[in-house]
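The structure appears right after this line, and notes come after that.
As you look at this complex, bear in mind that one protein chain is not there, while each of the others sits in place.
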Amino acid sequence: MTRPQVNLTGIRLGLIDQSTVVKVVKEVTEEDRRRQALLDARPPLDTVLNMHDFETIARTVLPEKAWAYYSSASDDEITLRENRMAYQRVWFRPRILRDVSSVDWSTTILGQKSSLPLYISATALGKLGHPDGELCLTKAAANHGVIQMIATLASCAIDDILDAAAPGQTFFLQLYVNRDREITRKYVQHAEARGVKGLFITVDAPQLGRREKDMRMKFVGDDAGAEVQKGQDVKKDQGVARAISSFIDPSLAWKDIPWFKSITKMPIIIKGIATAEDAILAYEAGVQGIVLSNHGGRQLDTARSGLEVLVEVTAALRRRGYWPDPRFEIYVDGGVRRASDVLKAIALGAKAVGVGRPFLYAFCAYGQEGVERAIQLFRDEFEMNMRLLGARTIDEVVPDMVDAGSLAAHTVLTPEDNLFNQTYQPLSLAKFKEAKL
Amino acid sequence: MTRPQVNLTGIRLGLIDQSTVVKVVKEVTEEDRRRQALLDARPPLDTVLNMHDFETIARTVLPEKAWAYYSSASDDEITLRENRMAYQRVWFRPRILRDVSSVDWSTTILGQKSSLPLYISATALGKLGHPDGELCLTKAAANHGVIQMIATLASCAIDDILDAAAPGQTFFLQLYVNRDREITRKYVQHAEARGVKGLFITVDAPQLGRREKDMRMKFVGDDAGAEVQKGQDVKKDQGVARAISSFIDPSLAWKDIPWFKSITKMPIIIKGIATAEDAILAYEAGVQGIVLSNHGGRQLDTARSGLEVLVEVTAALRRRGYWPDPRFEIYVDGGVRRASDVLKAIALGAKAVGVGRPFLYAFCAYGQEGVERAIQLFRDEFEMNMRLLGARTIDEVVPDMVDAGSLAAHTVLTPEDNLFNQTYQPLSLAKFKEAKL
Amino acid sequence: MTRPQVNLTGIRLGLIDQSTVVKVVKEVTEEDRRRQALLDARPPLDTVLNMHDFETIARTVLPEKAWAYYSSASDDEITLRENRMAYQRVWFRPRILRDVSSVDWSTTILGQKSSLPLYISATALGKLGHPDGELCLTKAAANHGVIQMIATLASCAIDDILDAAAPGQTFFLQLYVNRDREITRKYVQHAEARGVKGLFITVDAPQLGRREKDMRMKFVGDDAGAEVQKGQDVKKDQGVARAISSFIDPSLAWKDIPWFKSITKMPIIIKGIATAEDAILAYEAGVQGIVLSNHGGRQLDTARSGLEVLVEVTAALRRRGYWPDPRFEIYVDGGVRRASDVLKAIALGAKAVGVGRPFLYAFCAYGQEGVERAIQLFRDEFEMNMRLLGARTIDEVVPDMVDAGSLAAHTVLTPEDNLFNQTYQPLSLAKFKEAKL
Partner (left out) sequence: MTRPQVNLTGIRLGLIDQSTVVKVVKEVTEEDRRRQALLDARPPLDTVLNMHDFETIARTVLPEKAWAYYSSASDDEITLRENRMAYQRVWFRPRILRDVSSVDWSTTILGQKSSLPLYISATALGKLGHPDGELCLTKAAANHGVIQMIATLASCAIDDILDAAAPGQTFFLQLYVNRDREITRKYVQHAEARGVKGLFITVDAPQLGRREKDMRMKFVGDDAGAEVQKGQDVKKDQGVARAISSFIDPSLAWKDIPWFKSITKMPIIIKGIATAEDAILAYEAGVQGIVLSNHGGRQLDTARSGLEVLVEVTAALRRRGYWPDPRFEIYVDGGVRRASDVLKAIALGAKAVGVGRPFLYAFCAYGQEGVERAIQLFRDEFEMNMRLLGARTIDEVVPDMVDAGSLAAHTVLTPEDNLFNQTYQPLSLAKFKEAKL
């Protein structure tokens, strides 16, 4: 494995000449050698036991700029971390003495089969971290019956991804709406024509967030970029995120939803709902689903986690008689690291959850194999946790199986009494004698 | 004391030929020498003042693999630690000016006398940590009138344990139900025939948990194993826990309970209840008791502590008029380290508590004497705490003596404002002048 | 930039002879050289991304005494830090799919235009930290349409500040009421005559707080001081704060408010309200506004944050039918570091917020340019956050956009179980092999 070599292919939408692909070959630098040594020293893949392992390995082997872009979130990164903490505030109420000799964690998402109750959520600029970029996800997803959501800002052109698909493989499309709606129309209709099964319109990013880790690492190189931006005039002095945000339309509004329905038959999902009020509006707008998301903590800091919003949203929809409704699915994303997290979201009403960074880090660290290992780990955990929960199918994962009573508690400690803490001498344990070892 | 020498005796069930015992004698390795040096340096036993001391000493002197197996819990080990934290959320309301010149903390458990309101709970594979394995517990328990629960997965054969018993010594049996019910029937009936007084059926382990500490320490050696598994085909690449789980029946269900009642007259206790719903089912199934337990945090992570479940369970049983009922006893286990913990559980309705790892670590660190010291420490603490609580007998330990109002609060901090914390300069204390010492 | 040279000009009130200005020129000491080296090493201004950066840079470059005076707060500095923590307990409920192509965060304060919904709050003794003192604020404020509140204890004479103003620049005056009311009368009327637009009477400092950081750094030098104190007898052995408090009148009471109304037509604002009860008294006293403030944590420690008081105050005023009332504005100050903080206060009912130390540290670190950068950073954040909140104008920042349910929770951890914490071994991640880098 060598340093990522990045294809700058331009926006193609299935109608672009493959011969325009420019292959950039770099000389091997000191930095490249250092990175190669780190890649050689990676832990064997079978010693990777959880998603945190992938992240910490990726952090070590990634170029600094890529790590900054991927890992950063907005302002104080409180929402980023809250996404994880929220899952810690939900506890299980497992049932016992049910025959769990066979358990099945497969489900459907927008009517499409999924071997796991999760999908690979969109993350941008995959080639910053691996030369094959998002194709690592595509091939692993094919092997395991998992659905991939293709990002508008993927490094790989959408057609490259779809060309690499296995027969019958399912994809969704994540959409940033362009200021030029004609570009958007073509992009959406092309995706539909090529068999994409769902359109996830991102609505929480009228402007891409201020991400300080990323900003401290100014985006001045020219060695990577989103496919869809080729040739556009991009402000490059405030990190990757600001650089790629210029073509997103901040005027997008509820009034635009009918237009989307007019240009595609794909189910439309609104991605980035953060309140019960907007969930109701989405239902009334006649879309097929919503993603309760804060964009991985990358947009409005101190926005609440999708998991917390889920409780508010299902209660509000239910009060109006809108839900449960098989034609309206609710997803959450952000902070998922364990199958147990997914099961908590499902117990609280989610149809499935989106998992983004963990798969991204998996391929940054080990390419396609990393993603396959990640899926395998989730599978092992689903088997274990469903047995231990006493749920044989996803339908048996019900609200009574969780205690979410602390989910809305946003606990912040009042400041410490530092003088007291410095003064107090903690207890200590029994002391060993000197040993010669 | 030398390095543990492990008896691989095979499953005997009282009918197995003693001559099959194979004594494995190892050469003295560098690792053995290192371990011996550590054993020599142990703190004198009378400087051990609490259960934490035993654990930290065991951690130092145990072979890494044994420590990993004993100490590990599932996933993020959150439930393991929550078991301890739960006791910290219950506070005492002690009564004063009662004549406490004599206090008595003895009780009965399933009608059997117990000098303390606790029993030695089942832990597996004791010979990983001490050559005498669970016999250390047996002999210490005999000397102090404490009841030992024998583990299905004990390193010592059940008959070796019962053979070592003092006259009239009381035992309970912890049962993993085998896929082959005939094996289970023989095992249970043999135990009953030999005088075991209670059958604790473990129901929270249809599959043994994913324990990452243990998994990182793959189980490839052949120097220890559970008695009951001899000659079985065991998958050995995922740590000790996975290796020993293969014969447990995941299809065990409520419908099987009558069968157990048909094969034994021993009281039947369901071990691993985690919700009020299942406590009600257990009562209605006509068993003699339940253990509110999450298997020491080793099964479903983020399951709640037994202590927290206790409050929910007693309230629900009481609402139905099922409880208090002298024919139905409630125990909790997990996280107990102090007599004060035990008293809190009793105040909240437990008949007794199970204590597992602390006694395990006590014998890993000091053999039988360690266990005796541990019992003595509990006894000292019971005397002290009952006096200070104003309770002269276990019956006087009542709900009003505790404030459990914070028990159900699962507090997780929202993420820190790291920049602020890095910026703020804490106060400091008055500074000494330079001193020549 | 050299070591601060301090003008000791005496109280002028616009009627004092400029020729009395004494310019103190110091020799260059070792300390000066050290400080100059630190100033030379400051991060480039465009790498400063937030207010915390300014504070940490100021801490490094400031003379110790100045840092101690500026950063210190009373007793255990709990309120100081609580001011920041309170903002962390309020979470956003952002709205989506609103056309946010243009957003406007300008507002009016006491009827005066302000380009941002915040004002520069009064801080004392600016020349301890920069030779130009508060003039840095004045010039930056002029360039950005921000209102400056002039401190009674500013190092720069009020007339020097007003002389430096741009045409039409708006100022407010912060007032410590003197024991000699004639001095106060002249001071207020002079300010009004020179065009100051609001009078903020500080009521939370009948005596200046015990600030231990400051006290440990006894104020024995003569190289800086508040303009208004020249020639007064000042006790100098308990830090800067105690030194400058001697002329403040502790007898100031509600009965004095009519007198203030009689001597000025400026709107009168009471600064330092900490309860709903006093907010009601203020409204009934007929003043034009209140600042919910604890004096930056520098007065009564463990007083609550202004943000928390805001919720209590608006509820109480509303219950009496006193509010909303366009003639009565509510401000808060303390702990603001992000535009998102400001928006939270506005959502909860504040008209604007006061920002003190961040601007002070900005000029201590970089002079006027630092303040301009700070304002620019706030502006960038307002643009971003209003878009992400779905609010196009300040009026659209409404209560439903925040969840303040945890704001009144003053969470303090019960003490840790240190023995358990020392005993528990945390999980670790997958390990890299040795790498040669």
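So that you can tell them apart, the chains are marked A, B and C in the order they are listed, and the count of residues begins at 1 in each.
One rule holds in what follows: a residue touches a chain if its C-beta (ideal position, glycine included) is under 8 Å from a C-beta of that chain, and two chains touch if they have at least 3 such contacts.
Values in this document were obtained by computation on a predicted structure and should not be read as measured data.
S.K.: If the hidden chain were put back, which of B:N143, B:T393 or B:S406 would touch it?
M.R.: That would be B:S406, which touches the missing chain.
S.K.: Tell me which stretches of subunit C touch the chain missing from the display.
M.R.: On the side of subunit C, residues 34, 37-38, 40-43, 47-49, 52-53, 56-57, 60, 74-76, 78, 203-204, 206-207, 209-210, 212, 215-216, 249-254, 256-257, 270, 272-275, 277-278, 281, 299-304, 408-415, 417-419, 426-429 touch the unshown chain.
S.K.: On subunit A, where is the contact patch with the chain that was removed from view?
M.R.: Contact residues on subunit A toward the absent chain are 50, 52, 55-56, 59, 71, 76-77, 81, 84-85, 88-89, 212-213, 216, 337, 411, 414, 417, 419-420, 422-425, 427-428, 430.
S.K.: Just checking the interface: what residues of subunit B touch the absent partner chain?
M.R.: Output for subunit B: 47, 49-50, 76-78, 80-82, 85, 88-101, 338, 340, 380-381, 383-385, 387-389, 400, 403, 405-406, 409-413, 418-419, 422-423, 429-437.
By our rule, only the chains that are shown with their structure count from here on.
S.K.: Taking each chain's centre as the mean of its CA atoms, which one is most distant from subunit C?
M.R.: Most distant chain from subunit C: B.
S.K.: Pick the pair from B-C or A-C whose contact list overlaps the A-B contact list by over half.
M.R.: Matching more than half of the contact pairs of A-B: A-C.
S.K.: For copies subunit A and subunit C, work out whether under half or over half of the interface numbers are shared, and give different or same accordingly.
M.R.: Under half shared, hence different.
S.K.: Quick one: report the Å distance separating subunit B from subunit C, using the average Cα coordinate of each chain.
M.R.: Here the centre of subunit C sits 56 Å away from the centre of subunit B.
S.K.: Which subunit B residues reach two or more other chains?
M.R.: In subunit B, 52, 56, 76, 212, 216, 411, 414, 417, 419, 427-428 touch at least two other chains.
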